[in-house]
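Here the complex is missing one protein chain, while the rest keep their positions.
As written, the chains take the letters A, B and C, and residue 1 is the first residue of each chain.
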Amino acid sequence: MVRVGILGATGYTALELIKILLRHPGVEITTLTSRQEGNPHVTAIHPQLMGRLDVNLEDLAPETVAARTECAFSCLPHATSAAMVMKMLETDVRVVDFSADYRLLDADTYAKWYGHKHPDPDRLGNTVYGLPELFGSKIPDAQLIANPGCYTSTSILALAPLLSGGLIESKGIIIDAKSGISGAGRSPKLTTLYPECNESLSAYAVGRHRHTPEIEQILAISSGQDVEVIFTPHLVPMDRGILCTIYATPTTEATEDQLLDAMRSFYADKPFVRVVDHLPATKDVSGTNFCDMTVRLVKGRVIVLSCTDNLIKGASGVAVQNFNLMHEFDETTALL
Amino acid sequence: MVRVGILGATGYTALELIKILLRHPGVEITTLTSRQEGNPHVTAIHPQLMGRLDVNLEDLAPETVAARTECAFSCLPHATSAAMVMKMLETDVRVVDFSADYRLLDADTYAKWYGHKHPDPDRLGNTVYGLPELFGSKIPDAQLIANPGCYTSTSILALAPLLSGGLIESKGIIIDAKSGISGAGRSPKLTTLYPECNESLSAYAVGRHRHTPEIEQILAISSGQDVEVIFTPHLVPMDRGILCTIYATPTTEATEDQLLDAMRSFYADKPFVRVVDHLPATKDVSGTNFCDMTVRLVKGRVIVLSCTDNLIKGASGVAVQNFNLMHEFDETTALL
Amino acid sequence: MVRVGILGATGYTALELIKILLRHPGVEITTLTSRQEGNPHVTAIHPQLMGRLDVNLEDLAPETVAARTECAFSCLPHATSAAMVMKMLETDVRVVDFSADYRLLDADTYAKWYGHKHPDPDRLGNTVYGLPELFGSKIPDAQLIANPGCYTSTSILALAPLLSGGLIESKGIIIDAKSGISGAGRSPKLTTLYPECNESLSAYAVGRHRHTPEIEQILAISSGQDVEVIFTPHLVPMDRGILCTIYATPTTEATEDQLLDAMRSFYADKPFVRVVDHLPATKDVSGTNFCDMTVRLVKGRVIVLSCTDNLIKGASGVAVQNFNLMHEFDETTALL
Partner (left out) sequence: MVRVGILGATGYTALELIKILLRHPGVEITTLTSRQEGNPHVTAIHPQLMGRLDVNLEDLAPETVAARTECAFSCLPHATSAAMVMKMLETDVRVVDFSADYRLLDADTYAKWYGHKHPDPDRLGNTVYGLPELFGSKIPDAQLIANPGCYTSTSILALAPLLSGGLIESKGIIIDAKSGISGAGRSPKLTTLYPECNESLSAYAVGRHRHTPEIEQILAISSGQDVEVIFTPHLVPMDRGILCTIYATPTTEATEDQLLDAMRSFYADKPFVRVVDHLPATKDVSGTNFCDMTVRLVKGRVIVLSCTDNLIKGASGVAVQNFNLMHEFDETTALL
């Protein structure tokens, strides 16, 4: 049994992570942290877990977490996460970091998009990006995994086959992305209050969303060319689910079927990507670790549609997928 | 034109009130108050009002509001409201108070349920309760109107005909009430965050909801007997709407049709109560000032079903209905 | 591996059943039936199952299903189900019937509530009702299990401890029940069209819902006394979840804590009932086989609140729980 801890265990990704790990035959959850006063029992925060898990949330130093666990998942916000993680990495504990802190390749881009200096800049560029479909070979030996963002992985998985195959131009890509509200986290704020976002739909952070450089950098690495995307996120009145509708310019005369074939080949042995003929719906992947995708050719444009459950394949599911690879479990353990 | 002001203009009831008043041919909105810093324009708070209303929200003393208006609607929270209202009533401005401050009949009950001493106890018992269907004759001459609670009016309107007609027992009444989320207000809190209450349903404040004494006291006045209710509110994942399912014990052999007739007679000349044969749905009254209701007899029990839009008939619509009666407009002005 | 078939595999309960069975280490799904033309692949009906299950839906005779399976789950509508099931029972296949056909105790009650003669009346009164918390000892040896209705099990589980303990009166019980829309099935109809039921709330079938006699008869058996309930179902705008708010008259001076204790004792060794102190929310049990419940004493009335996921504990989850008991798997297999 691998002893596991979760840093910042009060939010939605932590809850999903716990639910998945409770199904995992090789995991024991020993440690949950939070700054909540009074060390509340996990079921006081997540009543869904009544009778499932008997652990209190504690405000612990990184050394303590490291001592109690072999693998820690950090669900802390950016900056806070790196501050904890860099200390834990001094031990031999392994870490899957849900925050954006180790996803970008350089400290300048980080500072530009996150508004503060990176506390641990040397690890940028050297950290394994935890998207197993693209970087699976590097994951087993990594001590630290930068777990991808939800919009990011849904976008990258859709574009990687076509970019790597040279089938679309790497500039001028438009990603029109739509997400359920859980992606905005569990901190009360006006914009995600029920009566504000129910029965409403809007774009936000147009041209300024922090997943933009992450998408561009990771696709550049995976496809070996500079990539430029316009990324427009929208908030949709539903709990969970991301749909990316992506517009790109083809570089070849490839037909729709050939594009589909290229996607199918690229993901031939990947258990969690499903290239489908129909137009995918977020409901088809809700509660699962799948990314469903398809492609259309319309008036000389390539349109790729991809969807995931933002809390599972977009966060906690892929984290366990990474964990499985790190700890020599079957990649799909606890995820089907 | 009656010059009108709204105290506490940032919330959902204030927004609905403004939207109704903008349709009113005899009203000019001159004043909006809020403690928001920087005196924001109303459209910064309510973008729905772009191009409709050009007023800033100001942090004003009660005397200033009174000087600028002939009628003020207070959408302030309880306690805060009475503190403002009691000062305004020293002038000749008229006030419709949305808070619970002047709804109860005595200071002891108020202190027990609201947890603090009433700042203006002498007006309790002397204030007109603004439910025009029951107290319409007293409204035209009132300086102060206690605008009813949303659960309260939906419950009272359903029960008044049967209690006043002696058709049901006044004790042991069960009100199983269900409300949309807007009833919980516009202050960000965890319980009304979208991912918390979407796709969920629960009871809350069982046996402890503050509308309980209000229902009992007003029904006691209107029917001339002590009334005791068990009131169980539930939060339903929708923006607006209240449905009360009420269980009572009949005192007579009256048939279902006779009960329906009693309700129809009671509300014969009331423009905003619709006694219907079918089971009413909140969608039928959404965005309207109507209260739809019906009655069933099941195994010797009377079941009354009533519904309203909690923000309209449950708050801002009935407030304008009161305003119309106070200022000699037709009762339905701006409300159909 | 137990070879399993599902009759009527196009609906929501069948989909949930398949998803649970795919996690079951001792099950092979060999057969799915439907009257859909052209023997569609299961993923044409349920795209969620892409890559998970490779079976076509066929229009099969009961004998064929019996020959291919050791256990069949019938998700067919009432009447249609019994017609199939009674023929299958002539073989040694075992059956879990989701329909209401074998839940009632006598053919007269069935005819009265379902409007037609029962095709297999001799089995009424002799069939095991598949609520393992009450009838667990009879399930292992049963050839046929009548799988409970969703409202029914949520109501019965809430009331059984108090009725069996003699803590509440068995007459005059009021069950105010609220359900998500999936309970109404997957056949297109106006009443469950999205724009009809979204942002709306209403009661339906007041005094006439077919789960009423089922609740009364099963509670009578389990508690050894005549039971009479008033059952009022409501449709709530959410996919899944049932909350029952139940009002009963206490027979003793038992305190709230004593009532809670009685419930906890009753379900001491039952893995899927959680007696909680807080007010349960349907979200806490969504996607799980749990029934969460609590009890309150208000003004001399007992209020029991219970909730389930109508598709899991209310249908497919309890079916697998029954299956586990029938086939000597651990009761929780595939359900946690």
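By our rule, a contact is a pair of C-beta atoms (placed from the backbone, for glycine too) under 8 Å apart; a residue touches a chain by one contact, two chains touch by 3 or more.
The structure displayed is predicted, hence computed values, not measured ones.
Check B:E70, B:D176, B:E199 or B:E216 against the missing chain and you find that the one touching it is B:E199. Within the set B:I45, B:I246, B:A281 or B:L305, the residue that contacts the chain not displayed is B:A281.
Only one residue in the set B:R52, B:K189 or B:R208 touches the chain that does not appear here, and it is B:R52. Against the chain not shown here, chain B presents residues 22-23, 47-48, 50-52, 199, 271, 274, 276, 278, 280-281, 283-288, 290, 292, 336.
For chain C, the residues touching the absent chain in the complete assembly are 12, 180-182, 186, 188-190, 192-199, 237-240. Within the entire complex, the positions of chain A that touch the omitted partner chain are 172, 174, 176, 178, 180, 196, 198-204, 206-207, 228, 230, 232, 234, 236-241, 243, 245, 247, 279-283, 286, 296, 298-299, 301, 303, 305, 307.
Just so it is clear, only the chains that are shown with their structure count from here on.
Of all the chains, the one whose CA centre sits at the greatest distance from that of chain B is A. Taking each chain's centre as the mean of its C-alpha atoms, chain A lies 45 Å from chain B. The mean-CA centres of chain B and chain C are about 40 angstrom from one another, to the nearest whole unit.
For the pair chain A and chain C, the distance between C-alpha centroids works out to 36 Å.
For chain A, residues touching at least two other chains, in rising order: 199.
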